[in-house]
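Presented below is the structure to which this report refers.
The complex appears here minus one protein chain, its other protein chains still in place.
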Amino acid sequence: MSQLIWNGLFVGSFYALVALGYSMVYGIMKLLNFAHGDIYMLGAFTGFAILGAVGGISPGMALPALLGVLVVTMGVTGLSGVLLERVAYRPLRNAPRLSLLITAVGASFTLEYGMRAAAGADPQVYPLRLGGTSAEILGARITLQQIALIIVAVALMVGLNLLVTRTREGRAMRAIALDPRTSALMGINVNAVISRTFFLGSALAGAAGVMAGAYYGKIDFLMGFLIGLKAFTSAVIGGIGNIPGTMLGGLLLGLLESFGTFWLGGEWRDVFAFGVLILFLSVRPTGLLGERVTERV
Amino acid sequence: MSLLSVEDLRLSFGGLLAIDGLSFTVGEAEIVSVIGPNGAGKTSAFNCVTGFYRPTAGRILLSGREITGMRPSGIAGLGVSRTFQNLRLFGEMSVLDNVRAGAHLWLRQNFVDALLHTPRYRRTERECTEQAHHWLDFVGLRGDRFGEARALPYGEQRRVEIARALARRPALLLLDEPAAGLNHGEKAEMLALIRRIRELGIATVLIEHDMGLVMEVSERVVVLNFGREIADGRPEDVRRDPAVIEAYLGRDDEDDEDDTDDTDDTDDTDDTDGKGGADGKGGADDGDGGGDGDA
Amino acid sequence: MTAPGATRAPALGRAASRLLDSRWAGLAGLVLALLAPFVIATPYALSVMTSAAIFVMLASGLNMVVGFCGLLDLGYVAFFAVGAYTSGVLSTRLGLPLLATVPVVIVVTVIAGVVIGAPTLRLRSDYLAIVTLGFGEIIRITANNLDVTGGPSGIYGIPSLATSPVVFYYLTVVIVSVAVIGASRLGRSRLGRAWRFVREDEDAAEAMGVHTYKIKLAAYIAGAVWGGLAGVLFAGQLSAISPGSFTFLQSALVLMAVVLGGMGSTPGVVVGAIVISLLPEVLRDFAGYRFFAFGVLLIIVMLVRPQGLWPHRSREASS
Amino acid sequence: QGLLGGDSQAGDGKGPIVLGMLIPQSGSEAAIGPYMKNAADLAVEEINGKGGVLGRKLELKVADDACDAQTAVAGANKLVTEGVQVSVGGYCSGATLPTLPIFGKANIPMIIPAANSQELVDQHLKHVFLINGTGSQQATAAMAWITKRGAKSVALVHDNTSYSKDIAVRTQKLLDEPGGPEAAILEAVTPKESDYSANINNILAKKPDFVYWTGYFQEGGLIIRQLRQSGYKGAIMVGDGSVSEKLASIAGDAGEGVFATMTQTPDTLQGAEGWVASYTKKFGSAPGPYTNQAYDGVRLAAEAIKNAGATDGAKVIAALEGIDGFQMFSGPLKFTPDHTLSAGGFQILVVKSGKFALQDALK
Partner (left out) sequence: MATLEVEALDVHYGGVHALRGMSLTVGEGEIVALLGNNGAGKTTTLSAVSGLVRPTAGKIVFDGADVTRARPEAIVRAGLVHVPEGRRVFSTLTVHENLQIGGYLVRDQAEIRKRVDRVYSLLPRLAERRTQQGGTLSGGEQQMLAIGRALVSGPRLLLLDEPSMGLAPLVVASVMELVREVNAEGVSVLLVEQNAKAALKIAHRGYVIESGACVLGGSARDLRGDSRVVEAYLGGL
């Protein structure tokens, strides 16, 4: 039982990590950024390329090396996100919201198959592995990396939440989400704030990509698709644009999958997870922590 | 039996009592104004009557039938129509389509008619369009009625909203600040419009901050403050009610210098002595003709 | 009274826009579709054109839900699957001809529309999106796991509606045309206007007596029936169906057809659907780069025409 | 060619003989396509190098099926339109099934190198030949090795695709017969994910001493790694879809000692070392899943055309039915009345220092 919970939490924190960026971008532009998962993929491959270029790394240096790679990768994916927004999303700011969906899917295809052209369709094996020293805690087998990963995810969540709810930048993000035109009248540089949001969100996705590569060991050009969907799901369950909600949403999805697998078997897992989600949303239509918007008439 | 009767209505948002025991009635073809300071609960009362808010307590009866807690479309189905304080037009649809929305409830047409374009379909569509034009003429829309509603200037949008509400063929019409954003001449037209609506036998409840209009057109005035009713009576009585002056209108000596023109129009004896009413009426009567000249 | 604001389109422009307006353009499109096999009738061309026609039907069904009513549905393929599987199972297990399964398909898809729509249509669009996505996945996985549906390898040996691909193509074109016209007529009727009211402003629609919930459900059901019938055609065309045809990606592609063409515009979604279904075929020779090129083209097209290829015009012809 | 224009299909005695190959080049299975295409290219090149068939060169036309039925149907029609004379493709069963009638109507024989679901066989179509071992043959081989190893409790893990589930379910049936080892659990995983800990949790709860993974190498490598990380000590075996060096490199150290059920491979076949070398030299990577089947498919097509003395569909089909003793990786070929391999020629391989080596020929 505790193993189930732990597994769910761990997988969930991965979802949450990707979902945080997704949620921020979604929150500010109401854009289903289908390419977000592919930024995650891009992150994994960037890390892979850097490690390959650097050459062998002694096992003792694995963690510091990983941190270095992480930082560089975050920069790269962050900039890619900014570029993506600049090229594919910004020109459509005043178009119907769903028009962005097309360019997002287009960007997703472009990234995926661009990577396929660059790195091949075959999966790549990460040159750096986080070995598994595990310990038994409360009857669950837990590895150090898992704990580290969860700590990172939670820390990012807390930091982001502070940023969004407490700072001027965060207020600007929320204002833009509500009404970009009026935000500009407040002196907010809408484009710059959106760019920064994309940078942050994409950097997070890139970090998650590297961590996934190092933890699981295998990356391929389609690795972002499924996790992108799950991140979207997590972000929505949590309450769109709500950072702690997104985190909880990711964890909840992880737990649902874990328990669904246990109770109904792997083949019915997603039916269970989505079934519960649908029931949940029909009772609580704005997600876990989503604000109930009372719109005046 | 009165058309609308609101009995001891209460509405709270968390700790805030937006409406606190409001009761009033509206008779057939009567024009009743609801006035009060900002945040007094006027719009909230409309929202309760039209089903957008569920009252915390109290009853709302329409022709003796209880409608408390029904969904808005159900209440609309019983003949209640409204406009919104913050315009709620279907912005990306044509002006004509906006007014056609009013026809939704009486248009007898089903999906088979629509798929096969039966004679009934053609007839009802034609009728619907004719009606839409009719009501746009009725409210005196000047702007382009085939283009998007959101492209109209603010004041014109107000007229479209009223036309839409009228196309519903209501027994009771609720207007939330119809004269906001209109200049003097346009207000006169609005006044005339409200009178013409009454002539159709439609009862009207009006929220307005423009005292000139309110005093001119209402048969009865209900005054709210902090969700409570502080006066209910004929306009001239309400105007003199000290509680109303205190809470809402302001004292004469204050307003003769600084206060709104409209209060002045009807209040200030030295300025437009006795003409406030006549002037309003005059503007109203030749409103259609004069309106064009203004534009 | 005529007003200064009333704009009058120049006669020429109006004539042009009339010509472009659905009826003539639609007729021209239909003629084009009917003549195409006389120009090119290779099995390949026919199969691609048939698929495109079926895709048009899907898109016009989804257009009622997304374009007209503004409900973001990311799991539209669920109805496609329900239709395909219902007719597939009935025709192979009970030996019914495909045509005979149509009434059952309609009933089943209506039920599916209600089942999926009823609990979820109260949700706001983003939440609705995830719930519909979930339903799409649930249907696919269920088909993958059950025995009646043939598990992961699906059902094979479904009888076709016609003996030759050419006849099947013509049959498809006729059915799809009827469906497209039907959708467009619904869109211009009282019901269709109500859909647009709901899309634009639910509160205002309620105030005008539009029971928004029922109206949305109606859009859902209509979309479901269209999708289901497209599923029947699909089963007839392929003769074998499997869960792999009903993935989320397929839903996304149909949605893209709607948006790319121009939401709420009938000629738009027809064009959009044709583009989305033909483009990958046109790019087929790029093999591995196919989807790369597809992605780039999608972005470019959208940047050039942000409102869609053939957007809906809200201006009415003054009559 | 339009309805008015009449057909002018190529197919006469001149020009190259065209072989068609439908494989996934995009979509979720895109990784497989290149392996099969490379192998086919290699075979075509070799045969052309020796003068071709019937004095004509071979030409390979490849179409993407994206592992999706509709794309596959369009692709198949495209191949038919381009005048393909024999089809040597077919990887995903779901995408291959709807193409059968298309090739059938055009009277084009199909040599299917990879797809092997029972539904392909059940229709008893005259033009369809499967040269991959069937699920039941593989299951039998797996069962033999499980028994030989003395395992008691077996966990069967598949990825819910028809190919993988078929092997797992058939193995389960064999295990369910009284006596011998038991099937502990039939577990399905979702392909294309990274974390299988929930599934592994289910598996370990049943305390098996043998795990048989019947899916592909991408997930296989991860599952092996995560099984070992979770403390599983028993034996692990994978199906032929997982036989790729990538499996071992994804699994890392955990991959050592993993068994596999596999038809004969160049590595295990005497005299085939040179083939691996030339493949690796030409394409810069080692052969992967279904490389040898795709290679054999082309060779078989050439052989049948040669025997038939013509490219006419009916004659080639007859020639294929008549083939006896043609040497393939999987052994000498003779089709059963079902048009499948008589014996799968399955062997047991084992991972040794990152490579698959023969463990037991199961003779």
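Brief remarks follow.
Going in written order, the chains are labelled A, B, C and D, and every chain counts its residues from 1.
Operating definition for what follows: a residue touches a chain if its C-beta (ideal position, glycine included) is under 8 Å from a C-beta of that chain, and two chains touch if they have at least 3 such contacts.
Keep in mind the model is a prediction, meaning the values are calculated, not measured.
Considering the full assembly, B:Gly155 is the residue among B:Gly51, B:Gly102 or B:Gly155 that touches the omitted chain. Listed residues A:Ile39, A:Leu70 or A:Ala172: the one in touch with the omitted chain is A:Ala172. The omitted chain makes contact with just one of the residues A:Ser2, A:Asn94 or A:Asn189: A:Asn189.
As for the chain not pictured, it touches chain A at residues 168, 171-172, 174-175, 178-179, 181-190, 291, 293-296.
Of the residues in chain B, those that touch the hidden partner chain are 13, 16, 36-40, 42-44, 85-87, 142-143, 151-156, 177, 180-186, 188, 209, 211, 248-250, 254-255, 258-265, 271-272, 275, 279, 283, 294-295.
What we mean here is this: only the chains that are shown with their structure count from here on.
Chain centres here are Cα means. That of chain A falls 36 Å from that of chain D. Note: centroid distance chain A to chain C, computed from Cα atoms, is 31 Å. Centre-to-centre separation of chain B and chain C, using mean CA positions: 42 Å. Across the assembly, chain C contributes 144-145, 203, 207, 288, 290-291 as residues in contact with two or more other chains.
Multi-chain contact residues, meaning those touching two or more other chains, occur in chain A at positions 113, 116, 121, 267, 270, 297. Contacts from chain C toward chain D in the complex involve residues 37-48, 51, 144-145, 150-154, 156-157, 166, 234, 237-245, 280-281, 284, 287-288, 290-291. Chain contact summary for the complex, chain D toward chain C: residues 1-5, 25-26, 30, 62-64, 67-71, 73-75, 77-78, 80-82, 92-95, 97-98, 100-102, 106, 117, 119, 123, 160-162, 165-166. Looking at the complex, you find that chain C touches chain B at residues 1, 3-7, 182, 185-186, 188-194, 196-197, 200-201, 203-212, 218, 314-319.
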